Each structure stands twice: as C-alpha cells, then as structure tokens.
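For reference, the structure I am asking about is given below.
Here the complex is missing a single protein chain, while all its other protein chains stay put.
A and B label the chains in the order they appear, each numbered from 1.
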Amino acid sequence: MVLESLWTVKEFFVYPNEYIYWAIQIVMYPFMTGLVAGAFVLSSLYHLFGIKPLKEIARFALVFSFALLMVAPLPLLLHLAQPQRSLYVGLTPHFTSAIAAFGVVLFVYGSVVAAELWFLFRKHLVEVSIELKSKTNKSLAEKIKYMVHTILTLGAMDVSDASLKLDAKAIKVLAGVGVPIACFLHGYAGFIFGSVKANALWMTPLMPVIFIMSAIVSGVALCMLIYIIIMGMKKFIVSRKNDSAALSTLKEINSEEISTVQTSVKYLIFFMIFSISLELLDLVFRGYTAVKSWDILRNVIYGTDFINIFLLQYLMGNLVPFILLLLPGLKIRRLIPALLLVLFGVFMMRWNVVIGGQSFSLTFSGYMDYQLPIIPHGLETFKEGLGGALLIAVLPFILFWILNKIFPVLQTKGPD
Amino acid sequence: MHILRPLFVVLAIAAIILIARSIWIPSDFGIHERGYTYGWYRQSNIEEWKNFTVKYQGREFCVTCHAEQVQKLTSSKHKNIECENCHGPALSHPADPLKLVLDRNRELCLRCHTNLFYPNSQRSQIKGINPDQHNPGLECVLCHNPHEASKPR
Partner (left out) sequence: MNRRDFIKLTIKGTAAVMLVNGLDIIFQPPDVHARTSPRRFVFLVDIYKCIGCGFCVKACKLENEIPFDAGVSRTWVERYVVNGEGEVFADTPKEARYGFTTGRIDLGRGKFKDIPQEKTKKAFFVPKLCNQCEKPSCVQVCPVGATYQNADGVVLIDRKWCIGCGYCIMACPYGMRFFHPVHRVADKCNFCYHRINQGLRPACVQACPTGARLIGNIKDPGDPVEKIIRTQQVAVHKPEYGTNPQVYYVGLGEEVR
C-alpha cells in the first residue's frame, strides 16, 4: 500500500488516488514561518516605531526570529518525497508555481534579518574580537571564538560613536524594509494554499491576510512567553541572594517586566481581534453565498471537524485566552496559560486549514480522516509523525541557544 | 562605508548561487512549445518516456503463432475480448516470459457475468449469474469454454 494510507481513513465516495498527502509537516511549515514573521514584526515595533517598553523583548525577538527562520524550510524538506532534489527549486524555478519563489523570498528575508542582527551586535563582535586578539596563549575554544567573531565583524572594526549612529540608522531602515518582507514571507505561505483552485476550503483571496494576522498573533505570543520565562529565571537567580540589594533588583526586574508585558498584550489583543474577524468573515461569507462546495464544507466545519474548529481553535485557542487577557488586573501567572492557549489556537488554525482542507473529497461526497502517526515504524512515519513535528518545534530553541553565544541578547542590555 | 558590507556579502552569495546554477542546470532544460507556464521542462525526458517498455502486444501479435485459438475466439461471443485480458501481457513472449500464466479464477469471469441490472449501461444486456447461487466456489472453466463462449463443454 502507499505510504499515505498509513494515516488516511476514507469514508463514502472518495477518488482512489486521494489521500492526505500534505500531513503534519505542512501544518508545521506555516506555523513556523508564522512565528518567524510574528517575532520580526514585534521586534520592528520597537526598532521602527520606537515603542520603548518593547525594547528588551524586541532585541530578543529579532534573534529568535532568526533562529526560527533557519528552521522554517525544514518542515518542507522533511515533507518532500525527494529531499535530495530540493535545490532544483533554485536551479529551474517555475515561477508560475507559488512554491517556486520560496527560496528567493526566504533568502531575501534571511539577509535582512541577518544584516539587522549584524548592526545590532557589531559593537559586541568587535569588542570580543579585540579582547581575544590581545590575549596570549588562547585555548582551542577561545581560538574558535576569536575566529568566528572576527569573521563576523566583516572587517568593520570602527566602533566610534559616529559609525554606531550609522548602525542605528541602518537598523531602522532594515526594520522598515523587513516588515513588508516578513508579511510577504507569510502572506506568501497563505497564497500557496489560497491559490489552489481545486480545494474548496483553501481557495479564498483572504487566505494570505488571515495567515499574516494569525502569524503576528503567534509570534508575539511566543516571544512574550519566552520573555516571561527568561525574566522568571532572572528573578529566581536574584532572589536566591537574599539581601537588600537583591530585593531592589527584583523590584526593578518586576516593574520592567510588567511594563513590557502590558504593552505587548495590547498589541497581541489588537492583532487577535483582527485575525478572528477575518476568519469569521470568511466563514460567514462561505455560508451566505453557499456555492456548490458549501454542502460538503458545512458538513466538515460543523460536523467532522467541529471539535477541532469550534472547541479547540475558537473556544480554547481564541475565546478563553481573549478573556484571560482582557480580565482586569493582569497577572503573569494568568498570562502564561493564556499565551500557551493562543499558540495552541494558532496551531489548530493551521491544522484546520491544512488537514481540514484535505478531509473532504474532490467528489464532494466523501471524507478522509487523518490519523497522526504517533509511534514511528520507520523514517517515513517519523518524519511525517509526532516525532518529526516535535523535532521541528524544539530546533529553534536549540538554535537560539547557539545564536545567543554569538549574539548575547540575554546577558547584555542594548543602548537606549 | 562599513554599512554596505552586509550587502556585499549577500550579493556575493547570490552571485555564487547564480554561477552554480549555470553549471548545474541540464543543457536541454528550457521553454518549449507550450511556453513557460506549461512547457518548462527537460527535453530528454520525452525520449525517456518514449522508450518505456510496451507490455501489451495485442491480438495481432498473438495470432502470428496461435492462429487456431484466435480463430475460435473471434467466431464466438467473446470476439471482443483481447487475449491478454485473461492470459496476461505478452511482453516479449515466447522469449520472456516463456509461458503466460492463465487466470482461471472465477472472479475473472464475474467481472462481466455478475448480474447487474443497470438500466443506463450495456452491462444489463450481458448474460449473467448471481455468483452466490450459481455453483459458488467452482471455477467457471470446468463447464464453460471461454474460447467458445456460447456453448457449455
């Protein structure tokens, strides 16, 4: 039997070749690129518009966006049946296909983020390079560190105030250029689905906009969550000292955290409202115009996928966190479950688009049920199963940890 | 100006990619008759498909050796059935395979001779049986000769 039959169960009249060909990795793909775009937009809110309370979260969001960016193509690679040929997309691109420009878009966007990071941390790179250069008898680790940092300076060793001012200007320009590119990167993922005319659920011009809005929601939520965790760790370390100086530091951290979080929550709520409105508009419009495909779509949305769409996505992923965020007297303790639910909600939205779009047949009179492979029986069921999805979810954190060694965003504070 | 350095790095990478592309791309890859939208492909692939092996040779091939059997068949009600439908694809028989395996399965006959009274299909005009009632479990060829379909053995 074909591989896809391992996770597809058919019911009623389905064409023989129909299976759920785009499985969990294609759910992960828009989820990850969404986080990339969202994290970048959050960081640009500070770098471009100068929203001060977002300063620390913005610096960190940029580095995290870069880590996510490096992972974003991986789900696609894991999904390909012939991954060794993935570079053919750059070799003989067929630009009438929405996928063909993916490499170009990713490269341009990656360049912008990398350049912005370089300007943000150039001073640090130069300082490390100079410090290690003067040091005699370096250990191997130090030698490597020296080499990496020196190469990364690209030979621009001038850290005078005048040149640093130029850097700040460049950051602003790149942040400005980056926002439309980030939105394009993700709106583009939406276009990949929205332009499939054979798929009644996917085909809507709203798809790219819906994707962008939910992307920003997920990116902001993830950055806030990690920010809270990092601040919690800082507080934990300080509180163990148990003296009066520690107490005042603790207060300082607390007040900074609250002001950052409160501002972020405002933006989060704003984008959530936007995102949910668009999704509901799409649903209402489909129901009202009720074209030929509506009969089967209604059965999927209100029937087979009811739990996934209304309970998990809209109720648990949107309404509950929305209430938690809006309740007066915002507490960090309440914020954490709210943010986790927001992330879960966006993930379920991706799931319901990708899997939901394949859960009904092209015949409009049959259904396909997706059963995620949990225990891998081989490489294929690992890649297209729970294991592969978790791998993709964990990788950005590992990459962030490595990137943090070069761009120490957690240890240092940026200039005002 | 140091602020242009990242741009130079990006341009250098892009140049390397483009140079690599010009070396690696097959020389016969290009735009053909149907234009870029529908005709962007590797030309030699058409030859590859043309050289795909033919397996079903048709009755014209069978008759060169098995004239008598073909003659029998074509004067029976089964005259429209291709030999290879039941005997399997000839390939380069008799060199390979030496002998064709004949499908004697009851299911083979039931493809046409299960009674299905479908008013909008020619199927309803074919003589058929109810396989659950008509000698279930027995091979049809025990009584019927498929080459002389009208009469029982």
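One rule holds for everything that comes next: a residue touches a chain if its C-beta (ideal position, glycine included) is under 8 Å from a C-beta of that chain, and two chains touch if they have at least 3 such contacts.
Quick caveat, the model's predicted, so the values are computed rather than measured.
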Touch partners, limited to displayed chains, of the chain removed from view: A, B
For the full complex, which residue in B:V63, B:I81, B:L100 or B:V141 touches the chain that was left out? B:I81
Touch list for chain B against the chain that is not drawn: 15, 17-23, 29, 31-42, 45-46, 48-56, 58, 80-82, 84-85, 88-89, 107, 110-112, 114, 116-123, 126, 131
In the complete complex, which positions of chain A touch the hidden chain? 1-5, 9-19, 21-22, 76, 79-83, 85-86, 88-89, 91-100, 102, 192, 196-199, 361-366
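Quick note on the criterion: only the chains that are shown with their structure count from here on.
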Suppose each chain is reduced to the average of its Cα coordinates; what separation in Å results between chain A and chain B? 46
For chain A, which residues count as touching chain B in their complex? 90-92, 94, 96, 107, 111, 114-115, 118-119, 154-156, 158, 163, 166-167, 169-170
Touching chain A in the complex, chain B uses residues 1-3, 5-7, 9-10, 13-14, 17, 21, 24-25, 29, 36-37, 40
